[in-house]
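Before we start, here is the structure in question, set down as structure tokens.
In this view, the complex is presented without one of its protein chains, the others remaining in place.
Coming up: chain A.
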Amino acid sequence: MTGEIASDVILSVRDLRTWFQTRRLTAKAVDGVTFDLRRGATLAVVGESGSGKSVTSLSIMGLLSRPGRIAGGKILFRDRQEYIHDLAGFTQKEFRKIRGREIAMIFQEPMTSLNPLFTVGDQIGEMIALHEPVDRHAARKRALALLKQVEIPDAVSRLDDYPHQMSGGMRQRVMIAMALACNPLLLIADEPTTALDVTIQAQILDLLRRLQAELGMSILFITHNLGVVAEIAHDVVVMYGGRVVEQAPVNDLFSHQRHPYTRGLLACTPNAARDIDDDGERRALYSIPGSVPPITDLPLGCAFEPRCDLAIAPCRAAPPALVPAGPHGASRCIRSAEL
């Protein structure tokens, strides 16, 4: 036992710091991120490019590439035997036992996440054969069942298709099938719908929700799309500049944002009804002024302060702490009570 976590929590990230260190500078891509993922629930991690959301997921999977390393904190994961591991201290060899079996991951690029040289049946079969001793025939049968489970039409003939014969949505389904091959407890989905068009996005989200209900797996969902968050998440973590700026259950977050960044993000979402003014003219879409500061050069105080319309002098002095805000949430803003 490497730490105590609540019994319904499957993944607990505590004060995770992932730094990319070179001789000249240190990029603190993830700097003190803390969140809990409940068993069977979906936690969405939201943020702009460069907010550290993908690095967080790669840290959990042990897929950081040099010079990235975990500089501090814990990643507590509860496995099938209820044994709690600290993934932050795992070696690659230890990770290999966890990957696929306990934690699986799907990626943003369904077009290139499959090897173009093998049929999809072959690639799903490879996953099955890697983790359990089965012969070719059994692996193929199981691959077929998985394709049916991810709702690929005409699965029997699709089994022998090459990735290039499939659309983006279908390839993402195949990726999901590969990830499900070993019945993982936790699925990390790193922007799985970003490269797909909207109708396909909705189908994939439906599929993930259905699979979660059937298999009881937990999902860590990385995205920058708040519409997707509203669709799929139970809890939300908003990241900015490598830190969690707000966390809350999904309904609380959408009804009342307790951090100016979250509020700004929501205001940036196009909304047909809201974006027409009284004269029936289309209003310009709101955007947060400025851009994300480079993580090698974060402001001394609050990372969002230069772009924040609520900024006051104390915001510049010291980085604010993550304080409880709202019934079940937390916010990293000293003026969160005023929001």
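Please note the rule applied: a residue touches a chain if its C-beta (ideal position, glycine included) is under 8 Å from a C-beta of that chain, and two chains touch if they have at least 3 such contacts; residues count from 1.
We take it that contacts and distances are computed from a predicted model.
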Query raised in the report: Which listed name, "C-type cytochrome", "Peptide/nickel transport system permease protein", "NAD-dependent dihydropyrimidine dehydrogenase PreA subunit" or "OFA family MFS transporter", is the one UniProt assigns to the chain that has been left out?
Result: "Peptide/nickel transport system permease protein"
Query - Selected residue (touches chain absent from view) among A:Leu37, A:Val55, A:Met105 or A:Leu253 - result: A:Met105
Requested in this report: Using the definition of touch stated at the top, determine which of A:Ile70, A:Leu87, A:Leu114 or A:Ile334 touches the missing chain.
Outcome: A:Leu114
Query raised in the report: Which residue, A:Ala29, A:Met127 or A:Ile288, contacts the hidden chain when the whole complex is considered?
Result: A:Met127
Query raised in the report: Please identify, in ascending order, the residues of chain A that touch the omitted chain?
Result: 61, 63, 66, 96-101, 104-107, 109, 112-118, 126-127, 130-131, 154, 157, 165, 175, 178-179, 181-182, 188
